[in-house]
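Quick one: the structure is below, and I'll ask about it shortly.
Missing here is one protein chain; the remaining ones are kept as they sit in the complex.
Moving on, here comes subunit A:
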Amino acid sequence: MLRYTLRRVLQAIFVMLSVGFISFSMFTFVGDPILHMIGTEGTAADREALRNALGLNDPLIVQYVSFLGKMLTGDFGISYRLSMPVSDLIVERLPATLELAACAIALSIIIGIPLGIFTAIRRKSWVSQGILMGSLVGVSLPTFVIGMFLILIFSVNLGWLPAFGRGETAMVGNWSTGFLTTSGLRSLILPSIMLAFFQTTLIIRLVRAEMLEVLEQEYIRFARARGLSDRVIWFGEALKNTLVPVMTIVGLQMGSVIAFSIITETVFQWPGLGLLFIQAVENADIPVLATYLVLVSAFFVGLNLLVDLLYYLVDPRLRGGQGAPK
C-alpha cells in the first residue's frame, strides 16, 4: 500500500511541477510584466532596475523555484486587470464554482446511476429505450443550447427561476455560500441542471454498459445457479462490480465538470472561476490565467490521486497483501 501510494503521489507531484512550469513560462515568455507595471513611460534604466529588483534577471531555474515557492504560499501575483492579488480573487470566486460543480456532480450521480442500472436490467422496456434516446440527445446537443432552453422555459416563459447570477449569498467565514438562502438555492437550479446534463448522460451510458458486461460474467451465472434472486444478483453481486470502474470515470469527470463550468458560468453570468477565466482571457490577464491553469490542474491531479487510492480500497485484488495469494 505504501509503495503504491508513494508512486501515485510522486506522479502527482511530477505533473504539478510540469503544470507549474507551463504557468511559469506564461509569465516569463508571454508579454513583459515590467511593461504592465510601469507602462511605456519609464526609462530603460528604470526598467532594468525593476527587473533586478524583481529577480527577473536571475537564472531561469532560480526564477522557477522562487515562482513555485510563491505559488505554494498562495502568492499568485497581482491581476493586471483588477490590480488586486489573484489569491483574493480566487477566494472570492472559488465558492461559486465549487458549489455549482458539487450540485451538478451530485445531480448527475443521483440521476445517472439509477437510470443506468434501470436501462441495464430492463433492457427491452420502452422506458429504457426512451432514456437512451434522451441521453443520446444530451450527448449530442451542445450544453449552451440546453442552457438557453432552460432559461427560455423556466426564466423567460414561466418566470419560476432566475436566469443569471447567484442570488443572495451568505458568508460562512471566508466562504460565500448560496446554500443558505432561498434565492441562492433557486439560482443554483438551472445552472446545475445545465452543467449536470452531459455528465448525467455519460454516467447513464457508462453504468448501463458496465452493468450489462458484468451481468454476462461467469460469476453471475454461478450466482444464478445457486438460486440467488434477480434482486440479489443485481444489487448484491453485480452493482459493486459495476461501480468500481464507473467510480474512476466519474471521479475524473469531476475535474472536467469544473472545466466545463466555464460555459455554464458564461451562459448564466455565474460569478465563479470560469467567468473570471473568460474575462482574464479577454484581457490577457496572465497572472489570473496562470493561476486558473494551476488550480484546475491541481483539481484534476488531486481527484486522480483520490480515485486511485479509492480503487485500491474497494478492489481486494489490488490490496493482495495480508492473505498472500497462494
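One rule holds in what follows: contacts are C-beta pairs under 8 Å (C-beta built on N, C-alpha and C of every residue); 3 or more make two chains touch, one makes a residue touch a chain; residues count from 1.
Everything that follows uses one rule, which is that contacts and distances are computed from a predicted model.
Matching "Cytochrome d ubiquinol oxidase subunit I", "Sigma-70 family RNA polymerase sigma factor", "Ferredoxin" or "Methionine ABC transporter ATP-binding protein" against the UniProt entry of the left-out chain gives the name "Methionine ABC transporter ATP-binding protein". Of the listed positions A:R7, A:K70, A:R122 or A:R221, the one in contact with the omitted chain in the full complex is A:R221. When you scan A:S25, A:S125, A:T182 or A:S229 for touch with the missing chain, the hit is A:S229.
Checked against the full complex, the candidates A:N241, A:T264, A:T291 or A:N304 give a single residue touching the omitted chain, namely A:N241. Considering the complete assembly, subunit A touches the hidden chain via residues 217-219, 221-230, 232, 236-237, 240-241, 244, 314-317, 320, 323-326.
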